[in-house]
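Below: one structure in structure tokens.
Up next is chain A:
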Amino acid sequence: MLNININGMDVKVEKGSTILEAANKIGLKIPTLCHIPEIQKIGACRMCLVDIEGNPKLQASCTTPVVDGMIVKTNTKKVRDTRKFVLELILSDHPTACLTCERNTRCELQTLAAELGVDIVPFRGATSSRGKDNDTLQLNYDGSKCIYCKRCETMCNEVQTVGAIFSQKRGFDSEVGTPFNLPFKDSVCTGCGQCVLNCPVGALKDNENIDEVWDAIYNPDKITVIQVAPSVRVTLGEEFGLKPGSIVTGKIFAAMRRMGFDHIFDTDFAADLTIMEEGYEFINRVKNGGTLPMITSCSPGWVNFIETFFPDLLPNLSTCKSPQQMQGAMVKTYFAEKMKLDPKKIVSISVMPCTAKKGEAKRPEMGRDGYSDVDIAITTREFAKMIRQSEIDFLNLPDEGPDDPIGISTGAGLIFGASGGVMEAALRTALEVIEGHEIKNVDYVGVRGLKLDGFKEATVSTQIDGNPVDVKVAVASGLGNARKLMEKVQAGEADYHFIEIMACPGGCIGGGGQPIPTTTEIRKQRIEGIYKGDKDMPIRKSHENPAIQVLYKEFLGEPNGHKAHELLHTHYTQQKYYENLKK
Partner candidate 1 sequence: MKFYRSHIILGMDTPSLLAGAKGVRDTLEKQLKEKNIVNEIRIVETGSLGYNGVSMIIYPEGIIYTGIKPEDIKELVEEHLIKGRPVKRLMAIESSQKDICAGKQEKLLDGQVRIVLKNAGSIDPENIIEYIAKDGYMALGKVLNENTPKEVIDIVKNSELKGRGGAAFPTGKKWEFTYNTESSQKYVICNADEGEPGTFKDRLIMEGDPHAVIEAMAICAYAIGANKGYIYVRGEYKLSIDRIKKAIKDAEEHNFLGENIFDSDFSFNIEVCLGGGAYVCGEETALIESIEGKRGEPRLKPPYPPVCGLFGKPTIVNNVETLANIPQIILNGSDWFKKLGVKGSAGTKVFTILGDINEKGLIEVPMGISLKEVFENIAKGTRSGKKVKFAHIGGSSGNIVPFNNFDIKLDLNTLASSDLTHGSGVILFVSEDIHINDYLKSVAKFFKHESCGKCTPCREGTFRIYQFMEKLNKKEGKKSDISKMKDLCKVMKNASFCGLGQAAVNPFLDAMTHFEKEMMEGVKEGKK
Partner candidate 2 sequence: MTCCNVDVGKILKEYSEEKGNLMEILHKIQNSSKENYICDDCMKKISDYTKLPLNKLYGVTSFYTMFSNKKRGKYVIRMCESCPCHVLGAEAVINSFVDELGIKVGETTKDGKFTLEHCACLGLCAVAPAVMINEDVHGNLKPEMVKDIIAKYE
Partner candidate 3 sequence: MKNINITIDGKEYQVPENYTILEACKQAGIEIPVLCYHPDLRPEGSCRLCVVEIEGMRTFQPSCAYPVNEGMKVKTNTKEVRDARKMALELILSRHPQDCLVCERNNSCELQKLAAEFNMTDIYFSNELPAFKTEDESGVIVREHQKCINCGRCVRACQEVQSVNALEFFNRGYEKLVLPTGNKKLHETTCTYCGQCITVCPTGALHERDETDMVWNWIEDPNIHVVVQTAPAIRVSIGEEMGMEPGYLSTEKLVGSLRKLGFDKVFDTDFAADLTIIEEGHELLHRLKNNGTLPMITSCSPGWIKFMETFYSDLIPNVSSCKSPQQMFGALAKTYYVEKAQIDASKVKVVSIMPCTAKKYECNRPEMKDSGYQDVDVVLTTRELAKMIKIAGINFAEIKGEKYDAPLGISTGAAAIFGASGGVMEAALRTVYEVVTNTELENIDLKMVRGMEGVKEATVAVGNLDVKVAITNGLSNARKILDKIRAGEADYHFIEIMCCPGGCIGGGGQPRPTSPDKRKARMDAIYCEDCNMELRKSHKNPAIDTLYKEFLKEPLGEKSHHLLHTKYTKRDSNV
């Protein structure tokens, strides 16, 4: 432990800590912009400057490690004036039209300007001429708002190893962009949205579909059907000031009803359905010598990633559609049939923690007879905006439930929201099916938890047709970790039976469409929320979901049956990136 003194107070900190971490420990807030805790420390923005005794120059506290006996001042006139000056420089090349900005009142730059009491911008003049990209399915980019903090760059390259964007040009013209200035849709971008999640300003944002949803609600000829993904219920509260991990399931359904959606369902139902289909697919592969390891296919960012970078492993990918798409398919077939509705009049809307889901919904193979399974996918943030637009007092809403018949769900469906959840839910069902009797312990703790660097492994013993088998599973979240795992599979070093991969660190609770900010600490709290929710559910295994049982009985027949294949399974194609360039 090292002793240092900040603003006259003695602090003990671990070796290797930065001054910023030491200051946070004693309740001092130092402003930052380019800093991502635990991920990016580049000292580029110069907002976090502090005065270190004996050092003539101010130092960036986010990168300067603590030295024993160091005396630091964070609040001298020189420090304050310099920070303010730096901020004024940043503001001088930033548009002033806050009121029409997507991030208005939720912008880090705006907050800093208020907290530092900036009252004039002394430098006005040239503004950099960075481009715009509004032509994508998933993300939009407005370069004029970029403050060049490079947080997106770090997320895309180091954490996700996608490499869609990188620093371009230099000096005043510096910008973060795709190679050859391609639109996002022509780059290797997977739409995971981790760049959006970490953008401090409104430079990177969702491709918003809010108005389309309102139009559908107000159109008397359309029937709106909405579903909400498992992880949204533990994150949406943050947009309304609740602690991360607070469960607001009942309020979500109540809000949807007040906003005017005609039928309100739960993606958790489809998650249970996914387990049925995926579980049986897994059993089939194991029993009949299919391609192993089998890899989950719920995460569309991950599907884009594997189609782009590991096309040779596509046979390993489960053919199951994601829960969102399964729900959409059931809405427009099973539900429409039951309610005698014209599926073409149904507008199927999903609230997702994910920006890549927007792209997934628009995939051409996801539909039939000229209609799509899901018409509009919106993110948690967009849904929160819609609630605010509806002037609903969200925190004081009563708890309500979803509609029948495809709203009923289990704890297994819920834990899809966290990394390891699909695996655990699949095991709960698959093992019981394999062994043919009830298994009391449903908590597969080994696959749970947030692992930012690397992946989780577990082995579960069971018996197949009387023979003892050790089922080896692996779970990875974050595309960088997925890449490592896939390289292992490619190299033949992996003898897993089943792999779960989620594109975003921590799984869907850390998805690109989730509330901003999303930090490691917040991810942990959201995961806690998910498992708490699971524990409180009366039914915790997908195959025990009575609505699922009815569905198979009334409509689908049997898992992996003909109808199921037609409606609930899909196929994949290799994505050739930079293809357009070659022309």
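The working rule: a contact is a pair of C-beta atoms (placed from the backbone, for glycine too) under 8 Å apart; a residue touches a chain by one contact, two chains touch by 3 or more; residues count from 1.
On the choice of candidates, all candidates are chains of the complex that A comes from, given by their letters.
For clarity, every value in this text was computed on a predicted model and none was experimentally measured.
Undergrad: Candidates 1, 2 or 3: which touches chain A in this complex?
TA: 3
Undergrad: Touching candidate 3 in the complex: which residues of chain A?
TA: Answer in residue numbers: 7, 23, 27-31, 74-77, 80, 91, 94, 96-102, 104-106, 109-111, 113-121, 208, 210, 214, 218, 258-260, 385, 388-393, 396-398.
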